[in-house]
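Chains shown are a subset, placed as in the full complex.
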Amino acid sequence: MPLDESAQGVYVIAPTPFHPDGRIDEASTDRMTEFFLEAGCDGMTILGVMGEAPKLDGAEALEISRRIIRRAGKAGIIVGVSAPGFAAMRALAHGVMEAGAAGVMIAPPSTLRTDDQIVAYYTQAVQAIGADIPFVLQDYPLLFQVQMTPGVIRRIVQALPSCVMLKHEDWPGLEKISALRGFQAEGSMRPISILCGNGGLFLDFECERGADGAMTGYAFPDMLVELVRLARAGERDRAHDLFDAHLPLIRYEQQFGVGLAVRKHVLMRRGVIASDAQRAPGGRLGQTAVAEVEYLLARLARHDARARLPALG
Amino acid sequence: MPLDESAQGVYVIAPTPFHPDGRIDEASTDRMTEFFLEAGCDGMTILGVMGEAPKLDGAEALEISRRIIRRAGKAGIIVGVSAPGFAAMRALAHGVMEAGAAGVMIAPPSTLRTDDQIVAYYTQAVQAIGADIPFVLQDYPLLFQVQMTPGVIRRIVQALPSCVMLKHEDWPGLEKISALRGFQAEGSMRPISILCGNGGLFLDFECERGADGAMTGYAFPDMLVELVRLARAGERDRAHDLFDAHLPLIRYEQQFGVGLAVRKHVLMRRGVIASDAQRAPGGRLGQTAVAEVEYLLARLARHDARARLPALG
């Protein structure tokens, strides 16, 4: 099923599991895929910033995409196809769509500055991959150094029908969601799906502002699923209670360059992946950081049974 | 008392109170100064990024500095003197030191890139203001786009004896604190005071890593004081309990460009300042944001009586 603007819920950002020696860990990949889907995720986003995509060569990227897509069955798999040039973007996009991906995600190159440059880039990207591939617009100024106003996002959405979703991770971003939903309400922009990233740090209020869910890699995606459901059901206090219990760890994960190590560590602690190894060059959690994460997990376990884990080796 | 490397506790980042028409609100300035000191702050930092300093002309900057310094008595006042040129930096630094400031804070201009450029800049700044004025090195890469490694900070500390404090707001920054304290332990760097900013978002662990306290503008500085005391007393769980209760609001304040509006709003709600007005051009909290802050305050009030406020207008 191709991705469309009705998508909602949680599309978890998936890491790429590696063996300590740097090989892709296929067993962990399968287990992780199943875990995410059993956790209630509506889909997965792979080969994103957190997926160590640039450390895979073209063949590996296609291979792991195929593996996950096969395993995921009906759940939608979105594949990051950002590349320094349109030739590589096109090749990967076509490859994964043929393998059954639901859509692709495209981040802007950090050289884009003016409104017109941003719109032109996405226009060219669609010309390169073809207008029939649904794509996710990734808006992450803190990382990419590209600032898209709500007006620019609207220009892209209106000009490019294959843009069906916004991965929203502007910071701050609450007013941006309100502005975009306001455009829809007044009829000046067609509806799109808005899923939020930024590690979930503002997901409580993002849902209230009109987001359709989350696209982030917090190591408790089962909590994200529950949170989005509570928010959609209007259970505001319960949603915040759940969110607040996880916030200390969510916040701890939101450390650039360290966050992936935390995520992989927690996923390993939860038994989802066999190793928290990153392919070189990769960061590692120091001893103190591991102890800090364990402390946070122990505190979380008082509120959420999912964090009750067997003691660390 | 001039600032030195033994400084610890909380130096609150003070906003500049304005009347709705843009004039400086002197009565609120006095009340705020007293409130911060009664809250247990060891000092205040004024005319920083959050102090709307660039909206004050030279005479106003000096005038409000004098007013706060007089009112603050023995508490140390640190004044931000960052400027596009050394002439303005020198003039303000001399003016506020004559008025009784404890020290000054200097941020790096965003054009600095290489290690040598950073060290050269601070060397020149000290030549400009004089080696007898204690200064705080502000390390805030996310805002200033200048990245200082622990090694560069050590070079500055070792070369410039008047550098007595680091305002640490790198993100992530936990390992940086450990690295700097490691330099001290091995004797390769003389001791400095490390106070942490970033809105306090990592203050729980920063204290555990060796920070001496906080220099940030969270609208509950009384909580910061308590947190730092608990951490120093080794009351780890109680420190985290307190921190976690405030984290949803701390996190909400950590929105670039919006944070100051939240802070001024909460300080107004607490009766500290009369108006949350910013001098033009300034941001304002929208209606939805105000309601979100009220919701967070109400939730916080269940854990911390300081957040029990009379209902909004």
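Labels for the chains are A and B, by order of writing; each one numbers its residues from 1.
In the analysis below, contacts are C-beta pairs under 8 Å (C-beta built on N, C-alpha and C of every residue); 3 or more make two chains touch, one makes a residue touch a chain.
Please read these numbers as outputs of a predicted model, since none were measured by experiment.
Here 2 copies sit in place, and the number of copies making up the whole complex of this structure is 4.
Throughout what follows, only the chains that are shown with their structure count from here on.
Computed from the mean C-alpha positions, the centre of subunit A lies at a distance of 33 Å from the centre of subunit B.
By the touch criterion stated above, subunit B contacts subunit A in their complex at residues 142, 171-172, 174-175, 178, 201-202, 204-205, 208-209, 240, 243-244, 247-248, 251-252, 255-258, 286, 288-289, 292, 295, 299.
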